[in-house]
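The block underneath contains the structure these notes are about, expressed in structure tokens.
Here the complex is missing one protein chain, while the rest keep their positions.
A and B are the chain letters, set down in written order, and residue numbers restart from 1 in every chain.
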Amino acid sequence: METTFKVYRFDPENGRKPDFATYTVDLPDSATVMDGLRHIRDELDPSLAFRASCDRGSCGDCALRINKKGKLGCTLQIAKTVKDGVVKVEPIRNIPVLKDLVYDMETFLWQKIKSVKPWITPREPEPDGEYIVAEEKLLEVRKAMSCVMCGLCDEGCVVIKIDKKFVGPAALTKAYRAVFDPRDGEHEHNERLTLVSEPGGVWDCTHCFEANGHCPLGLEPTTRLFEVRDEAIRRGIRSGTKNPKVQRHYDSFVNSVKRSGWLDEGRLAIESEGLTNIAGLAKLLPTVLRALPKGKAPLPYLHPKRPGTQAIRRIIEKAQRREV
Amino acid sequence: MPEYDVLIVGGGVAGLGAALAAKRAGAQVALLSKTHPLRSHSATSPGGMNAAFGPDDSWQQHAQDTLQAGGGLCDPAAVEWMCREAPQDVIHLDHIGVPFNRDAEGKLDRRIFGGNGVPRAAFASDLTGHTVLNTLYEQFIREDVPAHEEWLATSLVVEDGVCRGVLALELGTGKLEGFSARAIVLATGGAGRLYDSSTASQSCCGDGMSLAYRAGLSLMDMEMVQYHPFGFRDRATFASEGALGDGAVLCDEAGQPVVSMNGLPPRDELCRSLAASGARTVLDFRALGKERISARFFYLARVANELAGISLDKEPLPVQPRMHRVLGGVQTDLRGATAVPGVFAAGECASPGVHGANALAGNALTAGVVFGRRAGTAAAAYVQAAPAGGIADTVLDYTERELAVVFSRPSGEDTVVKIYRELAAKMADKVGLVRDETGLQDAAECVADLKTRYTQVGLRHHGKMYNHELLTWYELGSLLDVAQAVVVAAQARRESRGVHQRSDFPTRSDTEWQQHSLVTSGPDGPDLATCPVNTSAW
Partner (left out) sequence: MKYAFYPGCVSRGACPELYSSSVKVTEKLGIEIQEVVDVGCTGAGVLSRDLSDPINARTLAKVEAMGLSSLMTICSTCQGIFTQANHRFKNEPEYREKINKEYLAEEGLEYKGTVEVKHFLWVLMEDYGMENLKPHIKRKLTGLKVAPFYGCYIRRPTSIMAPKGLLGRKTYLEDLIELIGAEPVDSSGKSKCCGFPILTVNEDNSMRMVSDHTGDAKNKGADCMVTPCPLCHLNLDANQPNAEKKANTQIGMPIIHLPQLLGLAFGFDEKEMELQRHIVSTEPISRQLEVSIRS
């Protein structure tokens, strides 16, 4: 099958601006995009740089943007992506490019993986033999661990796009692996959950579920991130040590629903800032002043109770008692 | 110049294990690796790792099966230590978080591979190597071990017969640098790229074998080249042999079973009979059902779909034998030590003598884990009384000038890639499942010719940053060394044993050949020697 490859080229050594080079390749129908790139490098242009290792979807080294979608180049057959005879190959987004299709994973992913402390400390008492653990408990841990660290979920993340400090779905999926491993020690468990609840952690996620759509293995990173957050809440960790506002926001939300069955938006805004936080409250003022004359600023604490509030409060109180 | 007590070269299962063991033993340790550790070939190892932890098993039985598979060429002492220590290593891996599959009681589940008397492989779906690698990496970053990623070690520095460090090339910048170390642990992985249609990752180029060989060390049992029966037809990947034990059936294309688990011949025999019959075979997973396929073949189900267009629960997967790995490697003792003080080796690049003439299925990861740990511990002990590392500026200067010569050669018709391809094609053609003198001589001449071309070939690309042609040039140099060792040893072994089958010498000759082959680099090319199988411990 004859295919035109349009490949992103950037070489700091030649001082030219990034551009696309065009190559024509003729490969068997089963050929992958990686086969195409290797053919180009071997036969047409030895200066082309890209990463590739396992060539079978196991190692995550060859994550690329192929015809505008984040993909592993080694498991994507050309026939499945080619559009009008063209395969366009670029580095993934939101990451510094080093040369051509080689990019810098250090701050993008590796440091973030380390920052969530995703290692297991054997739970006490450490048995002589293996831990006795139900298969169902390890099944999801194993799935999360099948992650190849390709970074494609982070590549598609709408928060990372504008804020490189956000730890992101990849590292939080890695955290999931440790958080839900029943063999992990108690102390480390809480320490990690606090860590991922700090600024830049789980609460910075918009839970827009983009990551689920970007994972080439179908590992549902957003869903796992959610579960990590809920596990933290379950253990009474409603924020990290450095973002008390998150906990105020959460508690106010819960209290509001408890009181009236519904969300008291005005109360939530005020209590999130903190009732004694004059500067924070003052910051709200312009928004309130704009909304008031339009009838769009519901008055705090005057929220009418809805019927059924009693039952809802009972549910919340019961659920909260189940938290650790 | 970075200075360390122990420098581990290679970040796969053996390398990370060695680094952690050396760190635990108190050494100042660092890692240098051609790829990021998580991109290592270990990530592709699917099936499981043997260890006699089951109630119906014992290390002696595991050893017996290993020796049996090894065709009289395993060192029983090495086999004994591996089999004795493997269960403890598996338990340790469980404690630090490898998500091994569990049985109904919540204990480690076990999977059986051909040649094993009982199910004894601990496994994590078909992601065993991947999850072991990732778990070790977690502990590795926890220990904050310095890691030099995307550096290629280009030579071992040995002075006065003692290890002093390595020279290495930073792939991102093209910079050569010396790394001073009292001890080096080579854990660079295998040499599967020596053959086209292999199951190896792009990185498996025999780097460490060549480093050791050029430093005067011996490569042992290099003629032993193993094939895997369940390779994809046109991809460098494969289904775990554990498939059969788990209920998949190997059939011909008409759907007739080719073998049953009961009558499952050893891997090498199966590959040879499949290749000889020319039958196109398929692996049929349908009897397992969707749920079991997903639980035990999580990886395979995905890539069968992506790369072969096959849904395992609906249709059988076409398979064929592919070259799997070189079983031999740098000769080491039970601690991973080589003949050069301070140089250790472990994992696929090393040969402590546990695989012999045929590796027992399920032993590869086990050997990597056990001997990786042992080598790290031994290196840490060694450095306590070892002379300091250190690399003279002249050594670095000399190497830089050498590299400049390579860059200055004119590029012509011949290219690094051409030589690479011809080598891999020739090895597959003449040094494959069944060999004979004519073919081996042909291969020997071809390798010699390619070596000559290698010394003349120029590079088409002269950039410094991520110059893959330069990397391939280094890798090809390693592969040519390894090829020469494989061919010389295969020519010398005039018998058939294990994976080494000679149509011109079809029988096994214990009187003459129950000994290891050793290849060292001599002034006029490779020198072949033999050494007896070490039976001392048993």
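Everything that follows uses one rule, which is that contacts are C-beta pairs under 8 Å (C-beta built on N, C-alpha and C of every residue); 3 or more make two chains touch, one makes a residue touch a chain.
Being a predicted model, the structure only gives us computed values, none of them experimental.
A.B. asks: Looking at the whole complex, which visible chains does the left-out chain touch?
C.D. replies: A
A.B. asks: Of the residues A:G15, A:P125 or A:G308, I need the one that contacts the missing chain.
C.D. replies: A:G308
A.B. asks: Which of A:G57, A:P118, A:G151 or A:G261 touches the chain that is not shown?
C.D. replies: Residue touching the chain left out of view: A:G261.
A.B. asks: Among A:V97, A:L281 or A:I316, single out the residue that touches the unshown chain.
C.D. replies: The one listed residue touching the chain not shown is A:I316.
A.B. asks: Can you list, in ascending order, the chain A residues touching the missing chain?
C.D. replies: Output for chain A: 158-159, 162-163, 166, 199, 203-210, 212-213, 220, 222-223, 226, 229-230, 233-234, 243, 245-246, 249-250, 253-254, 257, 261-266, 272, 286-287, 290-291, 294-298, 303, 306-309, 311-312, 314-316, 318-320, 322-323.
Following the convention adopted for this analysis, only the chains that are shown with their structure count from here on.
A.B. asks: So in the complex, the part of chain B that touches chain A is made up of which residues?
C.D. replies: 35-36, 38-41, 43-44, 53, 90-91, 94-97, 99-109, 124-125, 127, 130-131, 134-135, 138-139, 141-142, 172, 201-203, 234-237, 295, 298-299, 302-303, 306-307, 415, 417, 459-461, 463-469
A.B. asks: Which residues, counting only chain A, touch chain B once they are in their complex?
C.D. replies: Counting only chain A, the residues touching chain B are 11-13, 28, 30, 32, 41-43, 46-49, 51-61, 75-77, 98-100, 102, 105, 110, 113-114, 117-120, 122, 126, 128-135, 138-139, 141-143, 145-146, 148-149, 177-178, 181, 183-184, 217.
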